[in-house]
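Note that this complex is displayed minus one protein chain, with the remaining chains in position.
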Amino acid sequence: MSYYAYVVAAAVMALGLIGMATSRNLVHTVVCLSVAQSSTYILLIAIGFQYGGVAPIFGNQVGQQTPVVDPVVQALTLTDVVVSAAVTSMLLALAIQMAKRRKAVDPDALGRLEG
Amino acid sequence: MTRRARLTLLWIGLAGFGLAMATAFTGLPGFGSTFHPYRDLAVVATFAHATANSVSSINFDQRGFDTFGEETILFCAVVGVATLLRPVHRERRRQVSSGGRVMESTSLIVYVLFPLTLVLAADVVAHGAITPGGGFQGGVVLSTGIHLLYVGGRYTLLSRLRPLEWFEQGEALGVVLFGALGLAGGALGAALFANFVPQGQLSDFLSAGTVPLFNIAVGMTVCSSVVILLAGFLDQALAIRSDPGTKGDPPGADQKEEAAA
Partner (left out) sequence: MNSDFLTNALIAVSLTIVLIGAAVVVFTRAPSKQAVVLSVYGILLSIFFVTLQAPDVALSQVAIGTAVVPLIVVLSIRKIASIRSEAESELEGSAQGDAGQGSEAGQP
């Protein structure tokens, strides 16, 4: 168990990379990139976890001495999620532009046109 | 590059990646351990500024400058998308009909959910410093709520209810507000993005000093950004078509234009 979460994060990253390399459609490529990026969320959140820790929202029940999970990595993940949305939309806009100019979204076909 | 060469390269890369990850993971503290030095420091700082939601405190108080950078990323991405998706010449805007038939149950759900989502978004932004949530989440929920109208088949209503210029101004205003709050921290407090407002009591509605103000600024930016992003894509998908009048362009017209530009 102690490495399972990290291994899953690495596996999701590998899946995303495989999907990108074997993709036949630019939209599929972009979605695979966002899957690859989601592996970083898994890794970050897994690193910050502590058995018995509660969510880092303080109040009457949760004081300074209560064990909480790491809020720093959660803040990083929050940033990551928003940036991922920005990157995905930017790349999809580029894919649309590509479809307009070349009438094709298969990376292999685009390569042939270029050569 | 041929497909075969690309796959070979992929497998070599994956093997290297696996090896690097295996080495890295054996050096990490085990999953769920009690060793979290940054957590310990962050919790102390969170309590010093009377912020109940530790994640908000880190995002807007302890590392406000980083979040400002992230806001700028979002802002630039939106500008990029708006530039890429603007209607160019040889494209025309067609009239979008009010769509096919929408099931009445769908319409009903949309009408019930629309005000609820707006209230939920306001609540998420306003209580960002004391409960889970904040500017990012609230902003996205708000813009998603506005786009429920599209699900309800009311594209025309959506475009009337969504004066894009307001959102363009709102996005810029949000970023400027964020930067101004950071500068005010530099002028009135100890450093850039310092928390210079009295912080009050933990878990009170008005606590955590500047964090709720940052939440509002971020909420404005994120909501406006998502609305502008979706507006660009919706426009492209529904309203903009290439102009049939100029379809007889000689091949290579694109390249000539590019060369001229």
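Should a chain be cited, it is by its letter among A and B, assigned in written order, with residues numbered from 1 in that chain.
Criterion: a residue touches a chain if its C-beta (ideal position, glycine included) is under 8 Å from a C-beta of that chain, and two chains touch if they have at least 3 such contacts.
Note that this is a predicted model, so its numbers are computed, not measured.
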{"item": "Neighbouring shown chains of the undisplayed chain, as defined at the top", "value": "A, B"}
{"item": "Missing-chain contacts mapped onto subunit A", "value": "1, 4-5, 8, 11-12, 15-16, 18-19, 24-25, 27-28, 30-32, 34-35, 38-39, 41-42, 45-46, 48-49, 51-57, 68-69, 74, 77-78, 81-82, 84-85, 88-89, 92-93, 95-96, 99-100, 103, 105"}
{"item": "Subunit B, residues in touch with the chain not shown (by the definition above)", "value": "53, 55-56, 124, 132-134, 136-137, 140-141, 143-144, 147, 226, 229-230, 233-234, 236-237, 241-242, 247"}
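Everything below uses one rule, namely that only the chains that are shown with their structure count from here on.
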{"item": "Cα-centroid distance, subunit A relative to subunit B, in whole angstrom", "value": "15"}
{"item": "Contact footprint of subunit A on subunit B as seen in their complex", "value": "1, 3, 6-7, 9-10, 13-14, 17-18, 21, 25, 28, 30-34, 36, 38-39, 42-44, 46-47, 52-55, 57-59, 63, 66-67, 70, 73-74, 77-78, 80-81, 84-85, 130-132, 136, 202-203, 222, 225-226, 229, 232-233, 236, 242, 254"}
{"item": "Subunit B-facing residues of subunit A, complex", "value": "1-7, 10, 13-14, 17-18, 21-22, 46-51, 55-60, 64, 67-72, 74-75, 78-79, 81-83, 85-87, 89-90, 92-94, 96-97, 100-101, 108, 111"}
